[in-house]
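A single protein chain has been removed from this complex, and every other one stays in its place.
Note that the chains are named A, B and C in the order they appear, and that numbering of residues resets to 1 at the start of each chain.
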């Protein structure tokens, strides 16, 4: 399949809609000032073919996309025991995050809601320097140096009272081992990683390659683990729109409020789209449209 | 791929576990007296190849599997307007069914929870004799006459207070058009359809054939609609274990407390397993194990 | 204390506000067409002194005030065992009624929320003709014949889907013994009793007389039971405004969406106010103001 012309066609199709609808995340200044009329798309196939178009090399804030890589580190380091404190079921809706923590004794529904990512982060903090390890993982995966946007991390910390509530609440159930402040600091830094579509399409490559590192050939996750990550992305990866994504896009996806979405076509390719203006669900408006166009034109849905 | 030996191997593997664990549904006598040590499996490929083993021609009570066919009728008859009163997102957990109906104004989360199936049934009742239409659809799909187990339907009705609560609650929000008693009667009959694994593997065939009836070639659903049904099965089809099914099985599935599970390998085949003893989540214990074995041995997971 | 001039003063004070604010209950036609600009007030002291002013002899629909007398019948007939299936705690808010029934296994929070009154009614239905018994109790208490407004009862039945949901839901937990339809019919009739302020001030008299019937001297409830009814009225008697009533009025009260409110000054007197226009909480707007004026002018708050 010729992907470069297809990605260019998608960019052209969406061009008239750039900046026309949706809202850029506004809860911290560093995100609020990102210009809305931007769109990028990039993919990398299992065998290393690449294509990208639009603002595909502009770096943006990973935000919740970092949960995908934190989970990868957690599965690699902790193995099955990771699931002692984290579920694998969709959470239903945002309203539930606290209710469910209450009724389910501080065990978050899955690793892609904030509470779940905080629980993963806590496990990482117990093992190593989890900030450095995240940068190291991402750098080797995409082949470029990767860093934190320290302004974003600081802003997240100064406004992240809800995450502080979640972490303290889990700690009250004995589900967080480390100091809450330390866990939050690492979590906010992970959210503040900045990468481009192209870098992310490369970095997620192991998810369509049975867990094998695209460059080094190292077994990052087992094949079974990689497929499970894909399953979690499909059922839980896009906030409260997982059903809608499965219905309309039909691919495992992980989105972030920075406007990025990483998608996986199992055994075939990984894909990243980015556009800062969001739908009310917190997912990139044009990103979602781009993924629908992509699966409609290629037939590459898992369903 | 040679499926007949594979299915026989699965039957042999599970033989020692027959009746050893799990609980047969006990809330009505007609289900409670089904002997636990039974297991059947059947599949039918897109191009009509069939294989089956174990108790694959024993009929059992569809229960929630009927929601799959009610949804099919609903999508065919009502089209997009079906979604005015039914969502497409996972429901989180059973506890939520009533909370969510309350906070979401009587609109159920998806068509595979009881409230959602009642809402679908109401739309069907507005259009035709929904009991006869269900039997007619299933008969033509599997090529055999299909009927209701009237004892089961009567038992469901005499103990179905929770479903009566759900239907009345939705009616209080103006989300049910017809008489609550009529809607419940149809719903309980749909749950009381009895079919075998082989019949169900055939009947679901349109889901791996772009919506095309396997025998008549009739377009039952559009290709896009059929894929959407698969997406809903994967995210919402197995009660509160949808994440676990995606994680362990990796196929769109719809289960029932009668012990059956229908699964779809998109574009490839449909599959039905049955064993009456259930996990605490309400899904067939050996049925789930059989599906895991099937995907492990064939690699036929969507992830 | 001279009560007649005081009640006339309250009528005069509220005169300019008659019909100016609030909303008459509109969910059934028979209530919706009650003219808003009406106000009545009546009281009867422990020793039989009476005073009344305004529309104090106009009959109105008791609605939830009937729960007070259903509870009285329940305590008299069932005794302590009544509390096996009904709690005595405030319910928090309306949202909780279903959540709490779910988490608390079908046991309603208290006898003054709908679910609780349905549970009381079920116990009455097990013992006698609960419609006739209610009319008989109220007639002897107020000294006048009392009847049901059959139009109101029929309207309640034809729109009472939420109550049907509650009753079916409790039945699903095994907390309702009788046929749901029968229980609902009795409940809707109890709500449809019509009486005047003066009749209700008399009828509630036993609550300020240690449970003794004001005319016959019969011990309707024990003194301890009567005080407990007062306690329940104060903590749970005014929908979700119990705290606000305690804060502003400081008397045990039971209100109904017909616009009536019965209040008790323990050991001193019983009082009934009525005005059809309601606050958003479902309590009579002028009724509440009248009670505030009354306690401010007399100092007769329990606090």
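Convention: a residue touches a chain if its C-beta (ideal position, glycine included) is under 8 Å from a C-beta of that chain, and two chains touch if they have at least 3 such contacts.
Keep in mind the model is a prediction, meaning the values are calculated, not measured.
The absent chain, not drawn in this view, touches the displayed chains A, C throughout the complex.
The missing chain, though absent from the display, is touched by one residue of A:42, A:62, A:99 or A:146; that residue is A:99.
Checked against the full complex, the one of A:3, A:39 or A:169 touching the unshown chain is A:169. Touch with the chain that is not drawn comes from one residue among C:153, C:242, C:269 or C:288, which is C:242. Among C:87, C:160 or C:214, only C:87 touches the chain left out of the display. Across the interface with the omitted chain, chain C contributes residues 87-93, 95-96, 100, 103, 109-110, 227-228, 230-232, 234-236, 240-244, 246-247, 250, 252, 266, 301-303. By the touch definition given at the top, chain A reaches the unshown chain through residues 95, 98-99, 102-103, 161-162, 164-166, 168-169, 171-172, 180.
Quick note on the criterion: only the chains that are shown with their structure count from here on.
Annotation for chain B: without this chain, the others separate into A | C by the touch definition. For the pair chain A and chain B, the distance between C-alpha centroids works out to 32 Å.
With centres taken as mean Cα positions, chain C sits 47 Å from chain B.
For chain B, the set of residues touching two or more other chains reads 95, 103.
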